[in-house]
Every structure is written in structure tokens, then in C-alpha cells.
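To start, I am sharing the structure in question, which I have written as C-alpha cells.
FYI, not all chains are in this one, though none of them got moved.
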Amino acid sequence: GDTGGGQTDPGNKNLALITGMRGEPFYVSIECAAQQEAAAQGYQLNVQAPEKFEQAEQSQILGGIVSSRPGAVIISPTDDKALAAPLQQAKNNGIQVVEVDTALEDRSIAVTSLSSDNYAGGQLAAQTLAQLVGDKPGKVLALNTKAGTSTTDERAKGFEDEIAKHPDLELLPTQYTENEPATAAQIVSSTLAANPDLVGVFATNLNTGEGAATALSNAGKSGQVQLVGFDASPKQVDDLRNGRVQALIAQNPGKIGQEGVKRAIAAIKGEPVERETKTEMIAITRENMDQQSQYFYKSSC
Amino acid sequence: MPTQQGSQKSEVDTLTPEKGLGARLAGSNTLWTGLVLVGLCVLFSVLRPDAFPTLFNAQNLLVQAAPLLMLAVGMTFVIITSGIDLSVGSVLVFSGVVSAMTMEGLSGGDATGAGWGVIAIGLVVALAGGAVWGVLNGVLVAVARVPALIVTLGSFGAALGAAQLLTNGIDVRTVPSALRTTLGTGTSFGVVPNLVILAAVVTLLAIWLLHTTAFGRYTYAIGSNAEAARRSGIKVTRHLVAVYTLTGLLAGLAGFMSLAYFGTTTISGHSNDNLNAIAAVVLGGTSLFGGVGTVLGSVIGVFIPAVLDAGFVMAGVRPFWQPIAVGAVLVAAVWLDQRRRKARNSR
Amino acid sequence: MTEPLLEARDLVKRYGGVEALRGASFTVHPGEVVALIGDNGAGKSTLVKCLSGVEQPDSGQILVSGQPVVLDSPTTARAHGIETAYQDLAVAPDLDPAANLFLGREIRRPGLLGRLGMLDKARMRAQAAEQFAKFGVSLPDLTVPIGSLSGGQRQSVAVARSVAWADKLVFMDEPTAALGVVQRERVLDVIRRVRDTGIAVVLISHNMPEVLSVADRVEVLRLGTRVARFNAAEVTLEDLVGAMTGALSQEDAS
């Protein structure tokens, strides 16, 4: 049908944002910033998100968005391969594609990518953990969410590869929490029971971090077992402050959201945009948290 | 029949006229649900006349619903026997994984350029991969008599675990591009996506199987009263194994379709497929207690949520409101049907 | 006497702590109508279930035409020519009367379609209508699920089914319990006609006049054992009641 190489109408004032998941603080922060920027520039922004971080539903949403013909779609692809075909279709229909947070493997579809290097984030987590642990030898555990979740898989991979460079730290098999805090808590408790020499835990996202922090504090091990979390949601920041978490790997969702909209508008107008930007990741610890407060995620717009 | 007697035939016949299509439709359990579907399409067409009633949207809706439709068709058979199958999403993933790995293996690591021979083998492997889990489910349900919920919850975890073991949790990502461009994104007759044609053909076959053959009749009989079916000489165990196998087979097909469409195995993306398929079937008027139901109802049941999702996105409904609205529509659709149903004595 | 068509020896059947059969014996000869009578809970239905393959006895022997057999499923019993109308009817309430009549014995379409499993619904419905008419059953609507029929209508369908497929032996467990006066007579007529074609009938009934009018022989079960056997022509109602209640006992524990 409408697969012809559609031209983007430079006067199109409609934008769409499809984040990776409903109600994740990271994405909420992107959304807030994006809304603000769009409003400032006089653009309409339709924000949508799948219920879970899964490609099938996201691709369905994308279909609906394409049908309604915005000038550009800003998206965090939940799968770097599966979303290629529907995004190609969007492009063919004259919709500019802007990638935020994650990116497709195929670089020819989007006009620009503001993507986080989750693998590097995992490496950063490992370095931070090693630093926190110091020279104490022992076991470390990584908690992934669900196998096949691209973001957390890469974080876990980066973490595993980096930890391998620290011979004192023995990496336990990475466990999967199904993204349930209760499961995460249980895994951490059991690991503690079985490995009294556990010295560090890396939780690849919010829910796993929540469960891990609870299990550790319940066992009276907060601060003894170092916990590195991912994302600086308000809750995680609180936990960092009160010592339940020792470090957070934070992204900059506010900037991603704002910049994503700017680039989308530029692309619609046919202005040149930078093809590739790796967004920064930063390790926040209790010591430096006051300097890094600009990285804390928003809880409401 | 050994003994027959023709005398009173005419009298009895006048008592039992064949019902007309109108009456049968009006008496059907899915009339209102079907009307709700039509109503939703009209509503969204009015709200977004530029976006909803377009060829692109129609294609997109149909294509994306195709794998779930296969799961729901299989689930219809299972639920009519008063069983349930929670494993379909994982079996879909498993089948996709073994199929993709086989095609990769046969192409020396990268299946992108593979030809039709390899693709055919991939299809067979996907179907067989699904059928194996179906047989396992069926045997545990029918022979070992473990409740279907427990069996298929077990295989839900196990099939996904097996897929993860095979791939080490990382999606297989090379899929023959010949497969992707024909089955995945190709169209026939100018506008009809091939994936939709395949799904429609399978659905029609399933309608035929359920509503006109002995296989279908036994499916209803077992769900209605398994003991009566057994005493009537129906091989209940064998039939149940066949029904679960059919469902596994269709999940395998869905896995292959998903592979063709997305071009990758989507290991993490199918944890809700089981509930979605079951909801579609029940929405379509099939009773969880077995004995009644239609494939057509399940088709309607697949498309109501799909249309809602698409419509809400187009109408710009805020994401957090969507599940609330979807819930309300689902309940309302069934409630409309329910109001007309008379309380039957039995059960 | 001819060799028994079916013989049960010392059957025992326990359900948890309840002993439904405590060494029950039973005999049917070809072409006779045997009434199996006994008080509520005497074990009649349990005996029928054991002899039609629905339940397996815990001990005891079953012989068909003198050969010991194991009736491990209704299909096996049917292969021996045994057909049954169960007391609980055993129908599929969501299916219509014709579908129930032909359940497990569907007529397929001629030709390829039939070989693919396609049913000839029209033909089954027509034949079902004839069959029901024979029993005086008038069904208001042949396409209605059997679960919504009246008690007697439902029972008629179950009885019609057993007779339609009768081969050597039909068990009928209280086939007339819910039937009207006319339908009851029709069933008794059919029983006689079936007997006349050489098929044996085992009739379970609490209606003694009915038993005496149709049966050739009577066997009496009490507390899970056979306590008496009578020739119907020679027995009185008092004898039957006496045997059922235990006032009169003929057989020792066999």
C-alpha cells in the first residue's frame, strides 16, 4: 500500500514518542523533558508506551502511530532487530525516525540516534563495584531481568566482561528476576545464605535493585555487601543517600528527551542533524551525589 | 443402525425445522461481541478518519495479529475440551529458536542468504518443535491426569528455559531474507499481506475441523462430559493428546510467522501471549468449563483488543488510561452478550 | 441351558472404604431378558459398570461366552457386543440429541470428505428423528442441546442410543425411571423386540410389575452379593421383595 518513498511535510507539527515501557522512571523523565520541549516549540507530542519492555506490543503501537502520520517518531526500540521492518515502513511513509535510549542494528533507518551504551554502563558498574569492594576478595552477583531484554542483557554482559578483569572477584552465574522485586530479594537472600563471602551485587534495573536492597538490609548486610544499581530514580537516590545502595549508574533522560525532540523537529524541517550521539553514563556514589544531582530522574513533570 | 422405522419421520421433521441463518446468528453467543468490534471500528474511523480506515492500518492490524490468532485458534480447541494451555507463548519462542538455529546451522552460521530448501526445513523444524511440547502437554494432561494448568505452567517455564539454554539467552538474529520478504512482509493480489493469507487459510481449516468433522465433535463431547465421551467409545486420551499437539503445532507455526515478520527470535517478548490468547477465546464466547465455543468467536476476540490498542494510539489516549479503557470495553462486550443468554439448567 | 453369554463371578469392587460389590455373581444367556433387581445401593449400577468396562473390579472373574476376559474400557466391552444405557445417562449436555445418539459412531459423508472426517449431519439428524419417534419421544427442537431437555426426553435419548447399537447384549440401568406411561410401554415393547432378534437384555428396575411383565429371569442383588435367582414365570411379587429386603435368602455366599 502506502509504501512509496514518502516525503516529510516540513510543516507537520505532530510528533510521537514511543518509549520502551509504561511507567518506568527513566522513560517518564524522557517523556517530561520531551513534552516540555515540544510545547515550547509549538509541537504536538503523542506519547505512547508498551505495557512491558517487549517488541511485539511496541511494534503494534508503532503501526498505529504510522497510520496517524506524525512528522517524526522518537522511539526507544525494544529490540534492535525486530523493530527494523516497522520502522523502515514508518520511514517509507515520510516519518522521520529518531532513536533514543536504544538503537537499531541497522543504521540506515533513523536520522539520528541518542543512544545509551548499556554495555559500557555495565562495565562502569563493574569498575565502580570493584572500587567499592576494594581489595577484599569474594563473590559478586549480577541480577538480570528477563533473558532477551536488550538493555539489561547488555548491562549484564558489560558487567561480566569487566569483572573478569578482577581476579579477586568471583562472578556467580547471573540470575534472572523476571523483573519482580520479590524474586530478586529471594535470589539475593539465598545467595547470601549459600555464599557468606558475597561482596557485591549489581542490579541491572530498578525492580531488581529494589529487591536486592531490601534483602541485603534485611540480612543486616547493607554496606557490607556493595550494591550497585542502575538508573537514578527518586527511590534509588533515596536508597543511595540512606546507605541501602552504594552506587548508581545514571543516564541523563532529561537531556535525551529534550534533545530527541529538537532533532526530530530539525529532521522534519530538513535541517541537518548529527547521526550518532552516545549519551553519557555516570556512576553516582554517596560521596559525589550532591555534585551529580542534575542526573537524578524526575518523579513528575 | 440395525433397527429403523420410517413411519413417523414426517411428523418429527416438521417439529424440527432447520433454523435460518438469521435466527442462528441472533442465537449465537458472539453476535454482540461481533457488533462491539464493528462499533469500535466505526468509532475510531470517525475519530481519526485520516488514520484508522486506511489500507495501511488494516494491513498492519491484520499482520500483527496473525501470530496471536494462531495461538487463539489452537487455544479454542483446548478450552473447548475444558483444558487450558499456558505454554503457548514459550512454545512459540522455542519453535522460533530451534527453527532459526537450524536454518543458521544449515547455512553455516548466517542464514540471511538461505534458500527455499533451508526455509522449508526451518518450517518443518518449527512445527515439530511446537508439536513436541504439545505432545508432552497432552500426555501429562490426558495420561498422567495432572491438571492442565499445572502441566502447561510447567512447560511454559520449561520451554522458555530450553530456548534460553539453546541460545544462552541471546536472540538468534539471522533469518533468511527470502523468508522475510515473502512471508514476513510480502503481499499478494497487490494489497493482501501473505502472512494474513496464511493465517486466514489456517483459521478456515480450523473452522472446518472444529465445526464439521468427527475430530471437532469429539472435542466438544469431551469438554461437555468427558466420562460420557469415554463411555461412548471415544478415545478420550488419544484425542486430548491430539488437541494439545494441534495447539503446540499452531504455536510452532506462530513462532515461524513471528520469525518471518520480525527477523529475529524474540525470546523475552511472549510472556503475556498465553493470557492474551485465553482472553481472546473467552471473549469470543468459549466457556472455560468446556463444551461450547467457536473459532469465529476467538477471531473476534483477537481483534477487539488489537483494534482498541491501535485506536487508542491514534486517538492519542494517554498510556495509563489505556488498560482501564480496554478493561471496560472487554467487560462491556461480554456483558452485552451475557444479558441475552438464558440460564441453562445444566451446570 | 445354553452357555452363558456373559458371566460374572465373585466380583468385588471397593470405593475407598465402601464395598459396593462383595463377591457378586451374575449370569446372562443369549437372547433372554434378565431383570437385575435390588434395593437402593445394592450395587446394581456398580455391577453394570464393571460389566461394561467403565470400572474395573478389584477381584473376581468375567467371562464372555465362556472365555475369561478383561473389560478394561467401554470400548473393549463394546467390542464384545455389549451396549449400555447408564443410570446417569452419560450424555454430553452441550450436544444436541442427534449428536448424542451417534456419539462415537458418527456417520461420515460419502467419499473423500468423509475420509477426511467430515460428518453427514443431515443424515444423522434424519435417522435420529426416526429413532426417537420409535420410542414415542417428541422433541420440540432437534437442534437444542440435550442439557435443556426434560428429564424423560433426556432418558429417552440415552435409551434409544443403547438400543440403536445393540449387538449381543444391552444393559439398561433403570431405563424407564423418568418416562411417561406411553414411553414406558414403548420401551418395554422395544426390549421384547430386541430380545426377539436374539439380543440379550439386562434390565434394572425398581418397578416390579414392569419386571414381571418383561423379564424371563430375575436375579437379585443385596448388599453387593447375589442373593437369589428366579424364573420370572414362577415368581411372585412377594418373593422378589422378600429377596431384596433380606427376608428371603436363596443363595449362600457363592
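Each chain carries a letter (A, B and C) given by its place in the written order, and its residues are counted from 1.
The rule we apply is simple: a contact is a pair of C-beta atoms (placed from the backbone, for glycine too) under 8 Å apart; a residue touches a chain by one contact, two chains touch by 3 or more.
Small disclaimer: the values here were computed from a predicted structure and weren't measured.
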Copy-number formula (whole complex, one representative of each chain type shown)
A x1, B x2, C x2
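Just so it is clear, only the chains that are shown with their structure count from here on.
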Of the chains shown, whose Cα centre falls closest to the middle of all protein Cα atoms?
B
Compare the CA centroid of chain A with every other chain's and tell me the farthest one.
C
Whole-Å distance, chain A centre to chain C centre, using C-alpha means?
71
Where the centres are mean C-alpha positions, what is the separation of chain A from chain B, in Å?
34
Overlap residues in chain B, where contacts from two or more other chains coincide:
none
Junction residues of chain C - those touching two or more other chains
none
Once bound in the complex, which stretches of chain C touch chain B?
52, 54, 73-75, 78, 84, 86, 89-95, 99, 103-106, 108, 116-119, 121, 125-127, 129-134, 138-143, 145, 147-148, 163-166, 193-194, 197
Can you name the residues of chain B that touch chain A in the complex?
48, 50-52, 54-57, 59-61, 64, 164, 169-171, 173, 180, 184-185, 191, 258, 261-264, 266-272, 306, 309-314, 316, 318-320, 323
Residue ranges of chain A in contact with chain B within the complex:
1-2, 22-23, 46-49, 51-57, 59-61, 63-69, 78-79, 81-82, 84-85, 93, 105, 146-149, 153
